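Removed: one protein chain of the complex. Kept in place: all other protein chains.
Up next is chain A:
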Amino acid sequence: MIYIHWPFCKSKCTYCNFNKYIDPNPDHKRMKNSLISEIKHYVQKYDMKGRIIHSVYFGGGTPSLALPSTFEEILNTIANEFTLPSNAEITMEGNPTSTETRKLQNFHSIGINRLSLGLQSLDDIELKRLGRDHTSKEAINAVKESIEIFGENVTFDLIFGREGQTVDDWRIELKNALEIASNHISLYELTIKRGTPLYKDFIKGKFKKPSPDKLADLYDITLEITKKYGFQQYEVSNFQRNEKYSKHNYGYWSGLDYLGIGPGAHGRLTVPSKEARFRTIRRLYPEEWMKQCEETGEGIAKYEQMSSADVRNELVLFGLRTRIGIPRTRFRKYSLDQELEKYLNMEQVNKFIEDGFLVWENNYTKYDKEWVLNDFREEIQNGVLRPTEKGLAVIDEIVPRILY
């Protein structure tokens, strides 16, 4: 898997704490060359020539503001350096503004086959409050046009838990969204993150968060309505129909390696020669990152070995955020043959199982559409520890208690 970060945006969203910069005229050429040089550098450094890449993800920032030719060259580089099968998932994030929508056909033609649109809301007043530069009409139009181009492989994001939002408001908005949705949708509770304008407003008391009870109501209704539309919640905030889950994102949660390319990008990588996993983090600022790429071939800021506890905790933490949970096989594979049961505090696990927060599925073979995904049927053969719907809603309370 490869993640490519395009750090530029046209405008600033109040809730966003990603590594992004408002720059209407970035240096496309330098960016392109730097991204390509990082990819090549990786291949050389870790001897990855010809390795199969299942997924490429262009994230941001606003990658739909990049030139299609830039991404075309990047994809060509990936195809040349690695092996990029024809069924690889190649996703791009995009803004649903009309100008960008016009470019979608171009992006599709250079090989991007999945589109993730940042709708965030279907309410114009709310869009303005969130700092978005599109209208709900543009958004609906963008979804429709995208589906025409990308077919089933279109997803979009909505945010709930906004100030003053009622259960009924959200019910209507979500239904409208699901009416036009393809087979995937991401539904996030609004998170107030440090360093964002929203955070400052929150501290000043200008923005009021809905009460915990209200947020729980909104979450409950989200599950209820998505179910009615035939969607499965396969991760806390991600819903799919017709097995159209995000392979790329699932890769993060299921322990796959991913290369992080571009300013501030994170990566996770197994180095077979060292029998260890490493985390990589790139330089944050585009200018510094590009400069370093130009001078040394890559813009690395941090490269550190993960401890075995880190690797294992990460598998538990991410695994339990998905409905499939942690397959025993997967845990063993990435943790030097450690058994899941031996790693967890089983006294706590059993208590949570008894109280209906967790389920231990042994030798699982049948398909349950509430939580299984076809692609993982083999991985779950030897059993999984998974959260129930009730458990998933409070999983942040559970994880720290089942780890020693």
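One rule holds for everything that comes next: contacts are C-beta pairs under 8 Å (C-beta built on N, C-alpha and C of every residue); 3 or more make two chains touch, one makes a residue touch a chain; residues count from 1.
The definition used in the following text is that contacts and distances are computed from a predicted model.
Trainee: Absent chain per UniProt: "L antigen family member 3", "GTP-binding protein lepa", "Trafficking protein particle complex subunit" or "Elongator complex protein 6"?
Mentor: According to UniProt, the chain not displayed is called "GTP-binding protein lepa".
Trainee: Where the complex has a chain not shown, which of A:N249, A:Q292, A:S335 or A:T388 is the residue touching it?
Mentor: Answer from the full complex: A:N249 touches the omitted chain.
Trainee: From the list A:G260, A:P286, A:G299 or A:G383, pick the residue that touches the absent chain.
Mentor: A:G260
Trainee: Among A:F207, A:F239 or A:F357, exactly one should touch the missing chain; which is it?
Mentor: A:F357
Trainee: Just name the one of A:A216, A:V271 or A:A301 that touches the chain not displayed here.
Mentor: Counting the whole complex, the residue in contact with the absent chain is A:A216.
Trainee: What residues on chain A make contact with the chain left out of this view?
Mentor: Chain A touches the chain not shown through residues 3, 18, 188-191, 212-213, 215-216, 219-220, 236-237, 249, 252-253, 258, 260, 264-268, 279, 281, 310, 313-314, 317-318, 321, 355, 357, 392-401, 403-404.
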